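Here the complex is missing a single protein chain, while all its other protein chains stay put.
Letters A and B mark the chains as written, and numbering starts fresh at 1 in each.
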Amino acid sequence: MDLLATIVVDGLIYAGWLFIVSLGLTLVFGVLNILNIAHGSLYAIGAYASASLVGAYFAVGGDAFPYGSYAALILAAVLVAVVLGPLLERGLLRYFYGRDEVLNVLVTYAVFLILEDVMKLIWGVNPYFVYEPYTLLGDVEIGPLFYVGYDFAVIAAAIVVGLAVWLTLNRTQIGKVVLAVIHDAEMSQTMGVNVQRIYLGAFTAGAFLAALGGALTAPMISVTPGLGANVIIVAFAVVIIGGLGSVPGAAIGALMVGISRAASVHLLPEAELFIVYFVMAIVLMFRPEGLFAKTKARKI
Amino acid sequence: MKKTGIYGALSTIGLMAGLAGSATAQEDTFKIGIITFLSGQAAESFGVPALNGGKLLIDMMNKGDALPAPYNTKGFGGLNIEYVVVDEAGGATKQVQEFRNLVQREEVDAVLGYVSSGDCLAVPPVADELKAFTILYDCGTPRVFEDGKFEYVFRTAAHATMDNISLARYLKSRNFDVPSYAGLNQDYAFGQDSWADFTASMKQIYPDAEIKTALFPKFGAGQYGTEISALLREKPALVHSSNWGGDLQGFLIQATARGLDKRSQLVLSAGDHVIPQLQDKMPDGIFLGARGVNGLAAYARGGELKELTDTMWDAYEAEYGVFPVQAPFRMWQALFGLKTAVEKAMADNGGKKPSDEELVAAMKGLEWDAPSGHIEMALADGHQAIQPNAIGTTKWNADAGKMELVDVEYYAARCVNPPEGVLAADWIAQGFPGAECD
Partner (left out) sequence: MRYILFLYAAIAFVVLAAGSIILPDWAMFLFAMALAKGLVCLGIVAMMRGGVVSFGQGLYYCIGAYTATLAANLWGVSDIFALTLFSSVVCLIVGMIFGPMLATYRGIFFAMLTLALSMVLYGTLSKMSVIGGSDGLNIGSPTFLGWAPEGRDLQTALYIYVVAIVVITGTLMRIYFDSEQGLITLATRDNELRVEYLGASVRKVMAYNYTFAAVLGGLGGTIAVVALGHVDPEFAFWTTSGEFVFVAILAGYMSVPAVFVAAIILEVVRSFSNLYFPNTWQLSLGIFLLIVIVTLPNGLGSLLSRRKGGKT
């Protein structure tokens, strides 16, 4: 029983972080129809930015009120999004709308390569640390195990972010417009929707989520080069499982990956490497377009 | 389509005509091709510190007189040292191509490189094919000379087997009780081999210890929450890890936050290089190796190599503002070895710049001193080095604001390395026959 609880808690912690990142990926795909490999780079830049910003916060006397470092974390993600989101979308991606999906994957792959080196030019190769926010929230004792309070804060953040995105899409005017664009961009444009702005907004929101994922992870890891490449494949798996462009799909996908991974580490460590692909293959076998994919009309 | 056949071929020919020009070798300089990680995970831990250390030492050598005897001659026997650098990231396929380019296009006099074991396995056959003198300076796998035999290839650092044998010996000499242990290692050859060496050594030294679990998180995983839960639940007396770089730092931060270091003794076979970054976040009381008498262990050793060690230590600290860890030490021992070999070859051939064959003859079975101790090319018919090793315990010195290594035990090279002709894995399994420990 205690093992089961541990698996669920571990799985949730992993899923929380993964959901935030995957949500951004699925949002960008849903609206712009671009599977963004550079999402991994945005994640890494978010981690670097938050490490720098939190470091700066403590350097200017943040010790007096350490909880302010959480604001610095989020601010870092916002900064990354407002700088890089428009830069990438307006400066590059907009020239590729309507082009082949796979070609767009390559465009973002090129961006990924470029950003990898840009990060190195800005932050160097030395690791950055910001452990203060990680230990600030104390320990939580569950059964025989200790967890860090911060882990649960990340789960809470994931829930808040997920709800916010879902409510925005389904309960607000702007959300309705976004859904219209997802459904048919051309038609929306003729109805007077400024599609360009929606694209820009969606990409920036996606970039924010990637950067937020990175910023929230930064306190528990050492921020080093090569961070982005590891995230992107598992985030891909999550959105493929859930169905590209689906918010609940990203949530379910993240949960499935998180919990199956935790189960594998506890029960069958040898299988950990494959479990993600295994889950993905099973899902696609029965649902070739993922769990929550909307069926598209076929062109005759 | 038909036309493109010709165009394709023609443009191909045109392309290579433009590329055919290449550097010409010069008689008064010795050109080294240095290959190490400049990007990816290993850049921060190994590649860049090693390259920094290498640049520093090459400058000091070129200046002449900046080093204690016998290294106070200028360059390599008067030859000015030049170098080109290639990034090791990108896999063994790329490295084989780059190796050919370095030798045939850049016409380097020696290739010095490779942190990744995969690259160290892929490159030697090509080095022999091209008859190009090559030094492997860092990589760990014993397979290089156990699976193959190479004439032009030398490894100036001991292979990784000694890291884990030393750890097991250290536990015994500290009288540490090990009823059970577990492992968390990166899921690739180095992590798997390290765990295999460690469990085999433990079987000899602690035959009754029970293995609780062996975790192999993905390389570069970053988050170890689930693994740490599993380790906390199993409550092993000891947790072994050969993790390095960001993976080790992440693991330590998360493990200490959840009290794993209080519940189990952590032993790290290659962990010294994270100290400059982690500082006081590195828990006290960890048993720590540095894959040789490198970094803090070399600094604490003293003895007759103190002058050489301190010279390099101070120069590195002055230049880069941080103390040198294992990677620069291994680069230094390679460069000191290369210098010794070139000068020996020049003494034999009357002072000319040596050929690859002359370098090979000089390097075979060579012995020299480096900050990391006395290096002997004792294995694989004089192609594979053995070197002493050290394990210590971390202790934060709050007054000085520095991490120190206490209770350091030094192991002679022949105590933790197999003798000539014996496979490392067999040697451990047979209970270390012929080990010469003081």
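The rule is short, and it goes like this: contacts are C-beta pairs under 8 Å (C-beta built on N, C-alpha and C of every residue); 3 or more make two chains touch, one makes a residue touch a chain.
These numbers were taken from a predicted model, which means no experiment stands behind them.
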I'd like the shown chains that the missing chain touches, ordered by label.
A, B
In the whole complex, not just what's shown, which of B:Leu121, B:Leu231, B:Leu252 or B:Met363 touches the removed chain?
B:Leu121
Considering the complete complex, of A:Ala153, A:Ala180, A:Val195 or A:Leu284, the missing chain is touched by A:Leu284
Sole residue of A:Ile142, A:Ile233 or A:Leu268 that reaches the chain not shown, by the stated touch rule
A:Ile233
Per the definition of touch given earlier, which of B:Glu98, B:Asp163 or B:Glu343 contacts the omitted chain?
B:Glu98
Positions on chain A contacted by the hidden chain, ascending:
35, 92, 95, 99, 101-103, 105-107, 109-114, 116-118, 120-121, 233, 236-237, 240, 244, 270, 273-274, 277, 280-281, 284, 288-290, 298-300
Which parts of chain B are in contact with the chain that was left out?
1-13, 15-17, 19-20, 22, 38-39, 84-87, 90-94, 96-98, 100-101, 103-106, 117-118, 121-122, 125-126, 129, 141, 143, 147-148, 187-189, 192-193, 196
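One rule holds in what follows: only the chains that are shown with their structure count from here on.
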Residues of chain A that touch chain B when the two form their complex
2-3, 6, 9-11, 13-14, 17, 116-117, 120, 125-127, 129, 131, 134-135, 139, 144-148, 151, 217, 220-227, 229-230, 261-262, 265-266, 269-270, 272-273
Help me check something: in the complex, which residues belonging to chain B touch chain A?
38-41, 43-44, 47-48, 187, 213-218, 220-223, 225-227, 229-230, 232-233, 245-246, 249-250, 253-254, 257-259, 274, 277-278, 281
